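What you see is the complex with one protein chain gone and the rest in place.
Up next, chain A:
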Amino acid sequence: MSLFIRNYKLNSLAAGYNAKLWRLNSTTADSALKKNDEDEEEFRVLDILKKKDRIQRRIIRRTDMQPDRADRMAPNQNWGNVWPGPKTFHPSSVPLPLRQGYVPKGQAPPGKKANAELMKIPNFLHLTPPVIKSQCEAIKQYCTEWPSLLNSEEAIEKHYPVEIITSDYCHASPSIRNPLARIVTLRIKLSSLNLDKHSKDKFIRLVGDRYDKETDLVTITADRCPARAQNLDYVNYLLTACYHEAWNIEEWEKDKTEDDMEYYDWNNNASKKSLVNWHLRTKNELRTLTDEEYKSFDISVIEGGEEYKNAVSSLMNDGESDATLKKYGEAVRKVLGLPEKKVM
């Protein structure tokens, strides 16, 4: 204050000098002082966050990007050349307004660009009908004509009884191999093999559950070798081995008992014995017979014996059902001399 008073006293000094004196106290005050020279009426604003400096100007870059390839495609182009093989969906190569994806109700699904949903699913854009047609045309020159004599299923079955079934697998993965392609199945109708009664029975027993009684088909499947060709050899070998083994008659096959029989022969079974015993008992001439005598016993002396024999055989061979059992009951009633069941 004393300094000010001293300056004041020195009246001759200019205002500029006065300012120089203020500088001793503060440097910032100096600039403010300058502003104050212009508009001294306004308040100064303390800008703590410095908002004004942070605002960046949006840069609008003008580019010379070409229009999408999909938009430039000619409608009469050859699609097979655009999309020659299987590949993941690419939006710019497909001139279709595709949309795919889940959205809340009422909204349109997202478009094709940058759409992962479209890329996830496999597509068949490489297999359009014209492409297939042209490819078939191309490989036609390597094909031979279908034999004219093999004009029906029966003819094919007759000339080519063995059916080989394999599967090929197509992959879009790095490896084109599939282990399932090695499996080979051989199918043949049993009736197309040259077998007699004994060998047929033996063949069926050898193949076991590979034989289907209803369709008469023998199905042999091999998957034990790593390559298809090996498995094919193996199924052929199995069929050949079973066939020739079926024709062999071993020594032990003579020991076949009634339980091992593939069908029910009434003459060799206990049913005949009991009928013969019953017959002899009714005639009061019961005697012990040998097995041979039982087998050779003439059942025509028993009334209804023949019918009974057929009824029991069909019951045993065709399985039990209401029909076979009814037939059996009728036959038994006839043999035993009972009245027939009344139908009400």
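Details
Heads up, the rule we're going with is that contacts are C-beta pairs under 8 Å (C-beta built on N, C-alpha and C of every residue); 3 or more make two chains touch, one makes a residue touch a chain; residues count from 1.
Operating definition for what follows: contacts and distances are computed from a predicted model.
Missing chain, UniProt protein name, picked from "Methionine aminopeptidase", "Eukaryotic translation initiation factor 4E-binding protein 1", "Small ribosomal subunit protein mS29" or "G-protein coupled receptors family 1 profile domain-containing protein": "Small ribosomal subunit protein mS29".
The chain not shown here is touched by just one of A:82, A:206, A:238 or A:332, and that residue is A:332.
As for the chain not pictured, it touches chain A at residues 269-271, 274-275, 278, 281-282, 308, 312, 315-316, 320-322, 325, 328-329, 332-333, 335-339, 341-342, 344.
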